[in-house]
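Heads up: the structure comes next, in structure tokens.
For this depiction, one protein chain was excluded, whereas all remaining protein chains were kept in their positions.
Per-chain residue numbering starts at 1, and chain names A and B are given in the order in which the chains are listed.
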Amino acid sequence: MSDTQGARPPGISHFAFRISNFPKMPSLANYLIVSGLIFSIGLSGVLLRRNILIIFMGLELMLNAANLSLVAFSRFNLGQDGSLRYNAQVLVFFIITVAAAEVAVGLAIIVALYRARQTTHVEDLDNLKF
Amino acid sequence: MPLALFWIFSALTLAFGLGVVFLRSPVSSAMSLVAAFVGLAALFVTLDAFFIGVVQVLVYAGAVMVLFLFIIMLLDLRADRRRPVKLAAWAGGGMVVGGFISVLSQVVSSLPALQQTKPALADPFVNDVAQVGFSLFRDFNLPFQVIGVLLLVATIGVVVLSRREIK
Partner (left out) sequence: MSAVPWIILFTPLAAAAVILFVGRHSKPLSAGLAIGSAALGCALSWWLFAQPDPAVPIKFYWMDFGEALQVPIGLAVDRLSKMMLVVVTSVATLVFTYSIGYMKSEEGYWRYFAGLALFLFSMLGIVLADNFVMMFIFWELVGLSSYILIGHYFKKSSAADAAKQAFLVNRVGDFGFLLGILFLWAATGTLVFAELAGKVGDFAQNPIYLTVACVLLFCGTVGKSAQMPLHVWLPNSMEGPTPVSSLLHAATMVAAGVYMLARIFPILEAAPHAMDVIAWIGGITCFAAALMATQQNDIKRILAYSTISQLGYMVLGIASAPMADVSMFHLFTHACFKCLLFLCAGSVIVGMHHEQDIWKMGALKNKMPFTFLAMVAGSLALAGCPLTSGYFSKDLIIAWAVVSHPFLGWLAVATAGITAFYTFRLLFVVFLGKPRDEHAKHACESPPVMLIPLACLAIPSLIAGFPTIEKIFFHVAEPDQVPALLHPALLLLFVGGVALAARLYWNASSDPVCIPFFARRLYIDDGYAWAVKNIQDGGALVLSWADRWVVDLFVVQVPSKLAWACGFVLRFLQIGNIQAYAFFFGAGVVGLLYLLIFR
């Protein structure tokens, strides 16, 4: 009985009700949605920007989105005895390493391309057009 | 409290991600990306993946983005001139992204197993640096060595690719 527990303004009890029913912790679905959104932002960067470097940054965003979802799964799928299993985190470690190497090589290519074409605008690179 | 932190850092990451895509100047995009990476590192920490979070900041934000900025300054890129917006490109890109998001949301909302919250740990003391190290050196030793070779190859590749032609 809410009346016997003291006077509260009706709006606050509504609000308190909603707050008490709010989940206190983020669920796996939340993390995955966030990861998906980051991936989509990266994808749109790849598709919409016409500067090669920005496209490259979009690629990095996509990789990181994948890392996030891997770590989320690692935390939410515990082992038999309730302990964390680190396989996904090791994979994330490898992904970060490989991404770093890829960035280095990709930027070297872009530099060489810039030296050859004097442009980083993607639409000017159409040598493979029929 | 954990939920609030999650939302704050997610919003941060997403906002700066949008900034990467929609800001004009390349330097601005790069800085936005740095902030996005830091936000992601925070999200990793909320997931009790401390080692990964630190590695993210060290490698990505610290090394990769520095490299990006070096290149931007080397190539002396300015802000893009305004080129006419191609409607077909934007429509196509929008369609793909929209399709992806819709598929993802449908999948996530349809699986009840994904609605669980963080399960409690048997041992709340998480020594993940040691555990990741054990896992890396015991179970994944071969990929670890291969990664080393890969880095060597990448280094050589970068040196070769950025040589000026000897006239």
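Methods note: a residue touches a chain if its C-beta (ideal position, glycine included) is under 8 Å from a C-beta of that chain, and two chains touch if they have at least 3 such contacts.
Since the model is a prediction, treat every value here as computed from it, not as a measurement.
Across the complete structure, the visible chains that the omitted chain touches are A, B. Of A:Leu47, A:Leu61, A:Ala88 or A:Ala104, it is A:Leu47 that touches the chain left out of the display.
The missing chain, though absent from the display, is touched by one residue of B:Leu14, B:Val27 or B:Val96; that residue is B:Val96. Within subunit A, the residues in touch with the undisplayed chain are 43, 46-48, 50, 55, 122-123, 125-130. Although one chain is not drawn, its touching partners on subunit B can still be listed: residues 89, 92-93, 95-96, 99-100, 103, 106-107.
Here is the rule we use: only the chains that are shown with their structure count from here on.
Distance between chain centres (mean CA atoms), subunit A to subunit B: 6 Å. If you check the complex, the residues on subunit B that touch subunit A are 1-3, 6-7, 10, 13-14, 17-18, 20-21, 26, 29-30, 33, 36-37, 40, 43-44, 46-49, 51-52, 55-56, 59-60, 63-64, 67-68, 71-72, 74-75, 77, 80, 83, 89-90, 92-94, 96-97, 100-101, 104-105, 108-109, 114-123, 126, 128, 131-132, 134-136, 139-140, 143, 147, 150-151, 154-155, 157-158, 161-162, 164. Partner subunit B is touched in their complex by these residues of subunit A: 22-34, 36-45, 47-51, 53-54, 56-58, 60-61, 64, 67-68, 71-72, 74-76, 78, 81-84, 86-87, 89-90, 92-94, 96-105, 107-112, 114-115, 120-121.
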